[in-house]
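I have a structure here, written as C-alpha cells, and I will follow up with some questions on it.
One protein chain is absent from this view; the other protein chains keep their places.
Chain naming follows the written order as A and B, and within any one chain the residues start at number 1.
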Amino acid sequence: MSAVLPPSAMPTPAPVAVVRSRSHGANVMRRLLRNPIAMTAAAVILLLVLVAIFAPWIMPADPFATSMFKRLKPIGTPGFPLGTDELGRDMLSRLMLGGRLSLFMGIAPVLMAFVIGSGIGILAGYAGGGINTVLMRCVDVLYAFPSVLLAIALSGALGAGITNALVSLTVVFVPQIARIAESVTTQVRRSDYVDAARASGASAFTIVHRHVLGNVIGPIFVYATSLISVSMILASGLSFLGLGVKPPQPEWGLMLNTLRTAIYSQPWIAALPGVLIFVTSVSFNMLADGLRTAMEVKQ
Amino acid sequence: MRDLRVEFHAPGKRGAVIQAVNGVDLELRQGEVVALIGESGSGKSVTLRAIMRLHAERNTRITGRLEVAGQDVLAMSQRQLAALRGKTVAMIFQEPLLALDPVYPVGAQIVEVIRRHENLSQAEAHARALALFERVRIPSPERRLAAYAHEMSGGMRQRAMIALALACKPQVLLADEPTTALDATVQIQILLLLRELQQEMGLAIVFVTHDIGAAAEVADRMAVMYAGRIVEQGPAATLLTQPRHPYTLSLLQSRSHGAMQKGKRLQTIAGSPPDLARLPPGCAFAERCAWAIDACHTAQPPETTLGTGHTARCIRLESVDGVRPRVENLTPALP
Partner (left out) sequence: MSTAKHIPNITPAAMADPRDVGGPRQPLLRAQNLLKHFPLKRKGLDFRGPKPVVRAVDGVSFDIKKGETLGVVGESGCGKSTTARLLMQLTLQDKGELIFDGQTVGSSSLPLREFRRQTQMVFQDSYSSLNPRMTIEDSVAFGPTVHGVTQRAALARAHDLLARVGLDPARFAGRYPHELSGGQRQRVNIARALALEPRLVILDEAVSALDKSVEAQVLNLLEDLKRDFGLTYLFISHDLHVVRYVSDRVLVMYLGQVVEVGPADQVFDAPRHPYTRALLQSMPSTDPLQRTTEAPLSGDPPNPIDPPPGCRFHTRCAFAQPVCGQQVPQFVEPAPGHGVACLRWQPESGYEPMPDFPRPSPAPAKSLMPLNAAVASEMPDIFPEARRG
C-alpha cells in the first residue's frame, strides 16, 4: 500500500508555531486544586501516606514490644500518647506502622484491578458483538457474588496471607471496573469522531490508542478511586476474620479484631484503628468526588 | 413589557455578567401573534422565558416592567407565579421529548394540569383532555391519551404539547421554536394548526424562531432581535417588504430571490454576534454594519418610528436603502 499521498496543488510549508490551549488534564487539575474539600481530603491522605512510609523512622516506640504490666494503658499516659493495646504495645507506633499494610491493601488491589478491568472492558466495549457478550457475561458471573462473600471465599480457598488477600481482592474488583469500562467505551465508540477516525482508514488499535483511551480513562479512574475505601474496609475485614494479615503484624483491621475484648475497659483505644479506617475511607471518597466534579464541568 | 432587562450572573466566572436582554419593549394585544426573530445568542429565548420568570432566581436579575393581563409579573410571589403559569400564560417548547414527562402517559399530564388550576373531577378533566386531543387533530385520541411521549412521532408529540399548553384556556401562548425540530411536511401542519387555534380561541402568541418563513406563516407582527435588543419591529407585511434596519436587511437577503442563485456567491456579513458579557457601548451591530459611522459606536440608537407600528433602532436609517456603502474598517474574525 503506497504510503505517499498524491501531491497537493501547493507545496506544504513547515508547521506554524501555535498557541496551545490548556489541555483537559491541566484543566481538571486546576479545578481540583480550587476545590477546598477535595484538597483537604488530599492533604489528609498525603499525611497518612507519608506517615506510613516513614513510620519505621518516626515511630516513638517499638510496635512489637509487649509488656504485661503496661496493658491497656489509657490515652495520654506518659510515653504512650495513644495508650497501649491488650499486649502492652504502643498504640501510636502500631497505628503508624499499620498504616503501611492497610493503605497498601487498599490501593494495590484497586490498581491491579484497574489495569486488568480496563483492559477487559475496553476490549469488550470496542469490539462489540460476540466478543463483548462472552467477556461481559463471564464478568457478570463474578459480579453476581456479593463482594464480601467473594473475598472471603477466595481468601479461604487460597489460604491466609497478604498475597492471597491481594489476589482475592483484585478478583473482586475486576468485574466492577470492567463493567464501567465497557459501558464508557461503548458510548465513546458510538460517537461521530470515532466514526470519522474509522472513515480515515485507521486500524482499530490506532483508534483505541489515540481516540478512545483518552476519553475513557478519566471516568474509569474516578470510579476506581472510589473503590479504594471499599478495598481498605474489605482488607480490614479479611484481617479481622484472620484471613489476611497474621499477627503480630500491625494492620488496622487486625488491630480492631484483637482489641475487641478491650471495648469495655478501654473503648477509646479499641475504636482508634476504626477511626483511622473511617478517616481514610472518607478522604478517598471525597477525593474521588472532587475528581468527578472536576472532570464533569464542560466549559 | 417595557425596558426589560435580564442579566445572568454566572457563578465562578469572576463576576462576569451576561447581559442577555438589554432593554426590550414589546406589546402584545389580545388575539395578536408576534414573532420574535433572531439567531442564536440574540436573546429571544431568554425574553420568552422571562415572561414567565422561568429562570433560576439565584443567578438572574430581571429589571424593567413586565405586565401580563394587567398583572405585574416581576412583583409576583412564587405562589402567584404558579397560578399564572399554565392558566394565564402557557408555553410550548422546541423539543417535546424534553418537555413532556417520560414516565407518565400524556393524558395523565394534561389531566394533572387541568386539575391543578381548576376544580374538576377526574372524569371531567379526562373528557376535557379528550376534547383537546380532538381539537389538535390527533388521530385515535382515546388511545393516544394513554400513550407515553416516546411512543409518539415528532408531529404528534408537538400536537400533544400544544394540547397540554391549551388545557386551561390560557390567554397567552409562548412558543419557543416549536417547529424547528420537525420535518417540513409536519412543520406546515403544526403552523396551520397554531393559526387555526389562535383564531378560534383568540389566543395571543409570542412565537420565537430563527426561521423567517415559519414566522411569516403565523405572525401578525414581527420583531427582530440582535444582541438582546429589538432592532426593528412592525407589521409582518411591512417588515418583510420594507425592511429598514441593516440587520433585518441581511437576514431577509439570505432568502430573497436574487440571493440564492446558482453560481453566485452568497451575500454574507463578516464577523459574529458580540459576546453578551462584553457588549460595546454603542449599537451592538455597528462593528459588522456596512453603514456604521463613528456615532454608531458611542451610543445606543434610540427607537425611531417609521410608520404605524413600525419602529427601528438605527441612526442611519435614511442612508440605508441600497446605496453601496464604504468597504473599509471591516476586519472581524470569522465566526
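Please note the rule applied: a residue touches a chain if its C-beta (ideal position, glycine included) is under 8 Å from a C-beta of that chain, and two chains touch if they have at least 3 such contacts.
Just so we're clear, the structure is a prediction, and the values are computed from it rather than from any experiment.
Undergrad: Shown chains touched by the missing chain?
TA: A, B
Undergrad: For the chain that's not shown, point to the residue among B:269, B:284 or B:312 touching it.
TA: B:269
Undergrad: Can you work out which residue in A:100, A:179 or A:211 touches the chain that's missing from view?
TA: A:211
Undergrad: Sort through B:186, B:201 or B:279 and give me the one touching the missing partner chain.
TA: B:186
Undergrad: Among B:154, B:280 or B:309, which one touches the chain that has been omitted from the display?
TA: B:154
Undergrad: Where does subunit A touch the missing chain, residue by residue?
TA: Against the missing chain, subunit A presents residues 1, 3-6, 8-10, 12-21, 23-24, 191-193, 195-203, 206, 210-211, 214-215, 298-299.
Undergrad: I need the residue numbers on subunit B that touch the omitted chain, in ascending order.
TA: These residues touch the chain not displayed: 39-40, 139, 153-156, 183-189, 191-192, 195, 210-214, 216-217, 219, 236-237, 240-243, 249-263, 265-270, 272, 290, 321-322, 324-325, 327, 330, 334-335.
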